[in-house]
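First the structure, in the form of structure tokens, and then the observations on it.
A protein chain is absent from this complex, but the other protein chains hold their places.
For subunit A:
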Amino acid sequence: MSRYCPCHVIFPSAVLFPDGQCDGSTMKSTRCLLQLQCLRLLGRSGRPAVQHGALLQSASSSQPSVLQNKVLRHFHGSSAFAKNRPVPGQFHEDDKKRDKSLVAHDDLFEQLAKDVKTKATFNKVIEVFTKKDIRRRGHVEFIYAALKKMPEFGVERDLAVYNKLLDVFPKEVFVPRNFIQRMFNHYPRQQECGVQVLEQMENYGIMPNIETKVLLVQIFGEKGHPMRKYQRLMYWFPKFKNVNPFPVPKQLPEDPVDIARFSLTRIANDLDAKVTVYQLPHTDVTESGAEITLPHIVGIQSPSQMELLAKHNPNRPVFVEGPFPLWLRKTCVYYYILRADPTPPEEKVEEPYDPERCLDYPLQLDLDLDRDFGDEESFDVEDLDEGPVFAMCMTSRGDQATLNQWISGLQENNPILGQAPTLFRLDSGPRELQGVADSESSHSHQPHPETQGQEPLSGEEAEVIVEEEPRRSQGMKQ
């Protein structure tokens, strides 16, 4: 039985570690070690050593940490005895002869958490490792393996687990004791391992807490690299926490209607916009007995958009375009818009001044009182006019029928939709708002008005032209 590399040997009973009690064989080896050490350090009779050993043997999960602390303190009482430890090389050879396979720490995770991978099993694996060897042999490799396995167990965003993982490091061993040690990157592998733990925390955006700081001070001292990394995290994370002007909550709502509501209010850019749910997701049973699931339809329109739509010329078509992607953290949702081409200059109507307007305030102020004469705030670029956007909607199924439902729902508040022809331009792929010019795919495409057997929209007299490819519209360049 190897005493010095227990991590390389997988005990057959390793799978059944109950309540953190260690296997007899490991304890025997550690007990021997401890006996040796106790004999030397304490200089007492063998009885207390045996007592220690016995205590350890029978130690249930309630006692070991206290005992281990005690032993630790004795352990690191004097460094002189470190020289007296036998050379591990010979034991390593023994080990190799005994089992030829190199077992990685990953397997420890696989073995102990075969069925279900949760936080509890992850914690259990860490405890197993911690209790297996008082010296925590191979802890660096174990921590790297644990970091790699965290996403599988689903604990990568859990600060308590990171603190527990940092706890695997033996305390006070790696703290530099004089200025030379501080200068020369004391225990570089362990410091790098600590930095990697913090780096994974940084990657997932988890802010460390005071417990992390205490652990780092105990393990690496106050001037080590992990501590510096912790200080950097604590400096930069609060600075960038609220820098997003359009924040997305970490936990998005589960309900698609709620997601639609949130994202529509986000893209509406108008606080007056009103969200209307035209249809909730439900299943319907048709006459033939088949069940069809109807998707949700959530739309948004603001009063200024309603005004624009009211002013729209009913002879010109309006377009339903989509789906456009919108990313909220890691999820992508799609929205559709109702827009029209920009009005050509000859049709622009000057709004007459309302004779009933309030005469307290002038309509135009010729001087901008706050600004200097030379100030100009605008850039020397042409104004992009891509046409007004009248409404947006989100639905899980973006086909003709669903969008027709949306349009008919909109029509209740915007009667002009009944007269203006509605064209559908529904492609997927990297989409941008179609300007006045067209995509390259359409050539002389004859639009054929066909009502493809859809349910006749009540009260809509206009023709609804179905098109999968955009038709060459008036072709006016901006």
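Note that in this section a residue touches a chain if its C-beta (ideal position, glycine included) is under 8 Å from a C-beta of that chain, and two chains touch if they have at least 3 such contacts; residues count from 1.
Quick note on the criterion: contacts and distances are computed from a predicted model.
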*asked:* Can you match the unshown chain of the complex to its UniProt protein name from these: "Gamma-secretase subunit APH-1", "Integrator complex subunit 11", "Complex I intermediate-associated protein 30, mitochondrial" or "DNA replication complex GINS protein PSF1"?
replied: "Complex I intermediate-associated protein 30, mitochondrial"
_Options A:K114, A:R177, A:R232 or A:R397, residue touching the unrepresented chain_ = A:R232
_Out of A:K114, A:R177, A:K311 or A:R329, which residue would touch the omitted chain in the full complex?_
A:R329
*Which one, A:I180, A:A290 or A:V381, makes contact with the chain that was left out?*
A:V381
*Which residue numbers on subunit A touch the omitted chain?*
144, 188-189, 192, 199, 202-203, 213, 217, 222-223, 227, 231-232, 235-236, 239-240, 243-246, 248, 263, 266-269, 324-330, 332, 335, 337, 339, 374-382, 384, 386, 389, 392, 429-439, 477-478
